[in-house]
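One protein chain omitted, others in place.
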Amino acid sequence: MGILRLGHVDITVTDLDLATAYYTEVIGLMETERDEDSVYLKCWDEPNHHSLRLRYAPRVGFDQMSFKVEHESDLGDFENAIQRWGYPVQRVSKGESVGQGESIRFETPSGQTMELVHDMEMVGRATAPINPSPYVEGLKGIAPPRLDHLLITAEEVGDSAQFYMDVFGFRLTEQLLDGAGHQAAVWLETSGRVHDIAIVTGQNGGLHHFAWWLDDWDHVRRSADILAYNGIQLDVGPTRHGITRGNTIYFFDPLGTRNEVFTGGYRPDPDFPTITWTEDHIGRAVFYYEGELNTRFMTVHT
Amino acid sequence: MGILRLGHVDITVTDLDLATAYYTEVIGLMETERDEDSVYLKCWDEPNHHSLRLRYAPRVGFDQMSFKVEHESDLGDFENAIQRWGYPVQRVSKGESVGQGESIRFETPSGQTMELVHDMEMVGRATAPINPSPYVEGLKGIAPPRLDHLLITAEEVGDSAQFYMDVFGFRLTEQLLDGAGHQAAVWLETSGRVHDIAIVTGQNGGLHHFAWWLDDWDHVRRSADILAYNGIQLDVGPTRHGITRGNTIYFFDPLGTRNEVFTGGYRPDPDFPTITWTEDHIGRAVFYYEGELNTRFMTVHT
Amino acid sequence: MGILRLGHVDITVTDLDLATAYYTEVIGLMETERDEDSVYLKCWDEPNHHSLRLRYAPRVGFDQMSFKVEHESDLGDFENAIQRWGYPVQRVSKGESVGQGESIRFETPSGQTMELVHDMEMVGRATAPINPSPYVEGLKGIAPPRLDHLLITAEEVGDSAQFYMDVFGFRLTEQLLDGAGHQAAVWLETSGRVHDIAIVTGQNGGLHHFAWWLDDWDHVRRSADILAYNGIQLDVGPTRHGITRGNTIYFFDPLGTRNEVFTGGYRPDPDFPTITWTEDHIGRAVFYYEGELNTRFMTVHT
Partner (left out) sequence: MGILRLGHVDITVTDLDLATAYYTEVIGLMETERDEDSVYLKCWDEPNHHSLRLRYAPRVGFDQMSFKVEHESDLGDFENAIQRWGYPVQRVSKGESVGQGESIRFETPSGQTMELVHDMEMVGRATAPINPSPYVEGLKGIAPPRLDHLLITAEEVGDSAQFYMDVFGFRLTEQLLDGAGHQAAVWLETSGRVHDIAIVTGQNGGLHHFAWWLDDWDHVRRSADILAYNGIQLDVGPTRHGITRGNTIYFFDPLGTRNEVFTGGYRPDPDFPTITWTEDHIGRAVFYYEGELNTRFMTVHT
């Protein structure tokens, strides 16, 4: 049994039209469905129904993160494991959530809602299943091929890390230790990338950002061009992380949720030893080029 | 139980000094050990003892491909599964092979020797385990971060594909069908990359090439510069594959074994449908820019 | 007085609609004017009326190359200089040629028609003259920012080189010498780039190719993607020249005129010494990665 990847991120927005315009025109996602209060979006190279759900609400926020599991039977196994850890689990029947079958939901130790699902509607990639062109024409905006990871905040990072590792089998690729040797932030993967989820010290329930995958550094430049052209406020970048080695830009959607475009990193095979960062190196660890964090990056989240 | 990745490729060379000079100075591998007839080499970002073994022999050839398994106990489980498939398995004790513990070896349906091993000596990456710089100085030559995949030849590609899928759980990311609808070539993965092993129609026992991973298209250019500077004969490229979408250069080591540098591709999640290519599209499938295969690429292997 | 740059290339095509479709959709030029037998095109970053004229004719061919001079008065000065060299000069009045004022025309020593003009209609770049965005949205196809250079063929390269240098002040950046020490090919510049015109041994009157400028190596890859996507036959590349150091792809328009996309090179200040290549290095000189010329590249021109 196992978690395959981050499936979709569900956020609330205070202006559904504005948010949809941004995510389709600037980020370049494809709208796959719309119901009375929500819009469902996916990247061109993703086959499943959606990787982002925008729901109208009077306040910008974070509804849930949904991870895809390998087998339908994983749902029951994980349900048991989560309950043994002491957390109640809710079953969501097929038909209750748009674009997907049965799922389970629960609150994580750090207060975010997490969902596991196996059965997602297949709507297909933008490329053909037979004799596809590797080059895709007519994409709009940044057009990332897929959703990559998210970063959440937790009061007790170490406890949260343990939860993800013990219950779901996430592996710890990197960790940042505070002066007392406690985990101030952790990077966890299950898909063979440098991180699928990361957790940083902060208030429970928070979403720091979610990230779109880009294929290379030139795509990072093009993203910066497109963001600037559209008047989007950059938070940090283009720059590079010491942690993950990835190249990156942070910026905000028009309602205030932080997005990232991310590329690079290394291949963290399951037998690789965890990389450890100490607090005195936090500047270069997070932003290798600047060597320091900005206040906004440290304090603003949804 | 599962296979993590291609661990090392073992080839024979007719001039050990010349081959070592090429793999350390032009490819930029690090020599980790040398015994009376062999040299062991690894990429800067690989933690294990070696990913390439060069053994002196009077004839250039392919000794074996070695895959790393997740758990020590996988060896026994795979031993049983291989024997059930009807193939004898040989146990190699710790100490018999340099740089690694116990392993199992067997002949695959297409006649190559395959090894499975869990316990490989950890010699560490070129980057520090604590507060590492993401940028590494002083690398020589092309300096790929790691070994990526290999392509072998088989008289019966379909049977071979079945063997890798059924016994080891490889997933079929792409396939090329001949006019009769039979598999003429297959691309298989177990590590979350577009391929760990590929099999193309040809004589049993053959190695078409093995590939070094590069991080981006600019690294492909730099590789071409370095290869040309060193007078290395290019086979094809820089170009792009339709299959895998990757960017690539093929070339030969000084003794005649084909190497590839490869980057790009997509993320083949286990739930992705297989991509199918038909024979009439073989040109663009293999070399998207040229739209045709050269004879050398089709006929020369070791 | 002086020549500023290659202004426009005028070719004949056997299918004006097909040629226009290719140059606007695949190359991504902008059509600025059309009259009964011709279409006028320019790149998005060029301010003048056109850099390519397509004229219908029953045979693919090369009408002329037109260079822009710095001052209107240069026309008379160059007229005298050309006549002193022994070549008759024709005055073309304002209004005779679309999009430009008075010009002079003459046959070069190697039989091509050459035009000099100062007054070209300004239609403007795709970017605004006031507070322009450096990023331009909505471009189609390859979208090179500008025309770069052309390569013509001549029976007597050395005599031709002398003509361009003595009459117009072109500087010799590189030369390829045959075994007897005679110039087999020359690269000449007047604009501070590695070449504005090059001349290679071949029949008089021929056009080997003309080239579109690209800004970087990633743009070369994207060009290859777009060419392959549109089924355009590549001649050579992506590769690199030893001569000029530039990165390149050669390919043919649908009627058979060779195009190039070109980037890189160095800055040949007027005080730089000429670089010399000897015949035995011709392979690496022309195609650094392949180290050899293909027959098609050597023999096909218009």
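We just call them A, B and C in the order they show up, numbering each chain from 1.
Heads up, the rule we're going with is that contacts are C-beta pairs under 8 Å (C-beta built on N, C-alpha and C of every residue); 3 or more make two chains touch, one makes a residue touch a chain.
Computed from a prediction, not measured in an experiment: that's the story for all the values here.
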Chains on display which the left-out chain touches in the complete complex: A, B, C
Selected from A:14, A:204 or A:239 as touching the chain missing from the view: A:239
Residue numbers in chain C that touch the chain omitted from display: 4-5, 45, 47, 68, 70, 122, 129-135, 145-146, 191-193, 213, 215-218, 240-242, 245, 264, 266-267, 269-273, 275-278, 281, 284-285, 288
Positions on chain A where the hidden chain makes contact: 217-218, 221, 224-225, 227-228, 231, 233-234, 238-240, 247, 284, 288-291
Interface with the unshown chain - residue positions in chain B: 133-135, 137, 216, 218, 225-226, 228-229
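Following the convention adopted for this analysis, only the chains that are shown with their structure count from here on.
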Same vs different contact residues, chain A with chain B, by half of numbers used: same
Rounded Å distance, chain A centre to chain C centre (Cα mean): 48
Inter-centroid spacing, chain B versus chain A (mean Cα positions, whole Å): 31
Where chain B touches two or more other chains, by residue: 217-218, 240, 284, 288
